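These notes are about the structure you will find just below.
Yeah, one chain of the complex is gone here, protein chain that is, but the others are all in their spots.
Up next is subunit A:
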Amino acid sequence: MAGYILRRLVQSIVVMLAVGLIAFMMFRYIGDPVNQMVGVDTTPEQRAALRERLGLNDPMIVQYARYMWNAAQFKFGTSYQFKEPVAQLIASRLPATLELSIVSALFALLVGVPMGVYTGINRNSWLSKVFMTVSLVGISLPTFLIGILLIFVFSVHLHLLPSFGRGQVVDLGFWRTGLLTGSGLKALIMPAITLGLFQMTLIMRLVRSEMLEVLRTDYIKFARARGLSRRAINFSHALKNTLIPVITITGLQLGSIIAFAIITETVFQWPGMGLLFLQAVQNVDIPIMAAYLLLIAFLFVLINLVVDILYTVVDPRVRVDGGASA
């Protein structure tokens, strides 16, 4: 068990070092950092001095180690466009993205699971067919198109919901939240649905196929033979056993929700990390791009690691396998 966790931990660190190398290469070799920092009238001597002071003449491996060491302390350099520390920029945008992502994930779970259970139990009802068709459309429609359609219907036509921004935010000192005001909550509805729709259809289809599988097993037949109510069978016997893969997938999907927030945030002008990253791509602001890459990689690796470790806790078979091969 401990050996398995240790092995996964080492793997995660190797992945982070590899992604870090890519981020470092972008940071160091795409464009010249010195040129980005100085004006046109800087003399070659001043440039050389700056180059020396920044340590750009050191061996590459030293520079890479220094970059990773700084990154581990959340020092990602200075943004080319804003002339502010990247860490500060990201920290000010992080709450908006996290609130949006978590609400989207909740929406996907709370709507997707019941829909999946329903379509799994009532396989041939017309409502199930409607759900399945809608889910196919939901998978096919690009995220930004769903956002635009929602804006078209609910903002332009019905004037019900705001089409951009976060509404009023409350400053809690370390966290600016939109969850405590009416306008903030209203502004959250459409972005959260847009972002969560794909995950919702994914969860629905997953729960459905798991339900179909579980309902065929012997212990469900036995539960029926014992004369338990349908409700008790479906929810306390069947659903419980479908939830482990669902929780895994949702956990893993949280990472891609945060990544896909780039698109949703652009459609709704949501002032989060994704919008910051996109502006960085458009304006070739390499420090922000590299930092964002590292941050997302860290999130993915962390989530993967936690899910794997939770697996060993929940499912003893993984523990045995992991121990045997380690």
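Here is the rule we go by: a contact is a pair of C-beta atoms (placed from the backbone, for glycine too) under 8 Å apart; a residue touches a chain by one contact, two chains touch by 3 or more; residues count from 1.
Rule of thumb we're sticking to: contacts and distances are computed from a predicted model.
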Protein name, per the UniProt record, of whichever chain is missing from view ("Dipeptide transport system permease protein DppC", "ATP synthase subunit a", "ABC transporter substrate-binding protein" or "Succinate dehydrogenase flavoprotein subunit"): "Dipeptide transport system permease protein DppC"
Among A:Gly55, A:Pro142 or A:Pro245, the residue in touch with the chain that has been omitted: A:Pro142
Contact with the hidden chain (one of A:Leu94, A:Leu228 or A:Leu293): A:Leu293
Residues of subunit A in contact with the chain not shown: 15, 18-19, 26, 30-31, 136-137, 139-145, 148-149, 151-152, 155-156, 163, 255-256, 259-260, 262-263, 266, 277-278, 280-282, 284, 286, 289, 293, 296-297, 300-301, 304
